[in-house]
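With one protein chain held back, the other chains of the complex are shown just where they sit.
When the chains are written out, they are named A and B in that same order, and each has its own residue count from 1.
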Amino acid sequence: MEHLVEIDNLTFSRGERVIYDGITLNVPRGKITAVMGPSGIGKTTLLRLIGGQLIPDEGDILFDKESIVSMSRKALYKARRRMSMLFQSGALFTDMTVFDNVAFPLKEHTDLSDDIIATIVALKLQAVGLRGAADLMPSELSGGMARRAALARAIALDPDLIMYDEPFAGQDPISMGVLVKLIRELNDALDLTSIVVTHDVKEVLTIADYIYILADKRVIGKGTAQQIKDSDSELVQQFLNGKADGPVPFHYPAPELKKSFLGEGK
Amino acid sequence: MKFLQSIGAKTITKVAAIGRATLMLFGALVAVPRLKNVPLIIHQLYVVGVQSLLIIMVSGLFIGMVMALQGYTILVDYGAEGSLGPMVALSLLRELGPVVTALLFAGRAGSALTAEIGLMKATEQLSSLEMMAVDPLRRIVAPRFWAGMLAMPMLAIIFSAIGILGGHLVGVDWLGVDSGSYWSIMQSTVDWNQDVLNGVIKSVVFALVVTWIAIFKGYDSVPTSEGISKATTETVVYSSLAVLGLDFVLTALMFGIE
């Protein structure tokens, strides 16, 4: 299987805190790959590393066989035109209408005439079902609509890779359903490669072709949805079933309660 | 020892911040020549310039009026109320025009710039630009910087002109100084290069400092509501102090050493 993104033995730390300790992860071309894990594990960081916004301490990241890490700034900007990212907040430009937001990458990177841009924008908005909302400002959109508008902007330039950062977080069941459907359909219709970073297990298991589960700075499980479900790893099972306690402890590391209340018990 | 360490740590932080600020400015300035960005600069001129116009004009008018009133009561004792014109004009052109404009600009436009860029950072708009292969330094920082650099000297000129008219209003129309002597003594005293151009040069320097601080504070802010409010305050405090300090240096260079 051909891989669009290959992460090889990646180590990354923020200050003293190690976030990834030698993870290896491959994203097959044309598929939806999900990266799951508990909150605070640095899943967004992973997307930023792929986008070249952060530099890893060790290891390499290949995008279409080229190393993002050692790329020149110019080459990096060129590579970024082929990827796009859907931020958790949508990150729409608040001073522009939805139409202008979607038109923005086209105006920046192409010399297309205004008519053609208007047509492309209308098509992209149609794809996410927001053609009627073209003239609204981002502040007038609901959370789910804002995310769909951002999705339209993300696919405006027909990228090869699209990265979703927590697309389902804080969505009502209907919006969630819409987004799940959109991610699947866009991936197949536009021949995209998708990376979905999330902790919403149920949704991901239905759409992801391949799943990685990260915890404790490492990859703890990988495979198709079925393989993951059948995994005998305690950690994976805890995550899938949402158990309160298990290998991932309920308590943040702390001295024993009795000891801290009663003194060091000398 | 702890004291020394804290001084050292603070120095390192500050020097690092200056380094980041220089890199940011450099990154923004390298990307100047793009015709596509002219409309962006015009839009920013509207935001930082036109929207500051009212406060600048009103302040200029009142400061000119107050100076005429104060100056008159002092000068009239010496029978020198004819010198009211040059007094008002020189104070405005050399000092008050550039300095007060810079202070008002820092409060009105500078804080807004910091907050806007800080919020863009907090809402991931800057990251999102980067991921769209658009350099935020070029798209966001550069137009704002150039607009600030253009707008502030323009505002300072308007400020001084309106102040002089305000001085005329109070001195001549209300207090009865001779209109001819108000203008003619002003004309014989005020020099184009020495006074008007030096004032404009001052305001260009202030524009650089205030806009730079404002943009950098926003760009470098901690992207939380607390961080942005801190950055906004710092913009106003730092740029005001920088303007007043630099004003002394520039005045010494321009007028102090003959």
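Couple of notes before you dig in:
Keep this in mind: a residue touches a chain if its C-beta (ideal position, glycine included) is under 8 Å from a C-beta of that chain, and two chains touch if they have at least 3 such contacts.
One rule holds in what follows: contacts and distances are computed from a predicted model.
Selecting from "Acyl carrier protein", "Outer membrane lipid asymmetry maintenance protein MlaD", "GntR family transcriptional regulator" or "Molybdopterin-dependent oxidoreductase", the unshown chain of this assembly corresponds to "Outer membrane lipid asymmetry maintenance protein MlaD" (UniProt protein name).
Listed by label, the shown chains that the missing chain touches in the whole complex are B.
Within the whole complex, the absent chain has one touching residue among B:25, B:67 or B:93, and that is B:93.
The chain that is not drawn here is touched, among residues B:112, B:126 or B:154, by B:154. Considering B:61, B:162 or B:177, the position touching the chain not shown turns out to be B:162 (whole complex).
Those residues of chain B that touch the chain absent from the view are 39, 42-43, 45-46, 49-50, 53, 78-80, 82-83, 89, 93, 151, 154, 157-158, 160-162, 164-165, 183, 185-192, 195-196.
Everything that follows uses one rule, which is that only the chains that are shown with their structure count from here on.
Centres computed as Cα averages put chain A at a distance of 43 Å from chain B.
Chain contact summary for the complex, chain A toward chain B: residues 48, 51, 53, 77-78, 80-81, 83-85, 87-89, 91-94, 104-105, 108-109, 157.
Remark: chain B residues 119, 123-125, 127-128, 130-135, 139 touch chain A in the complex.
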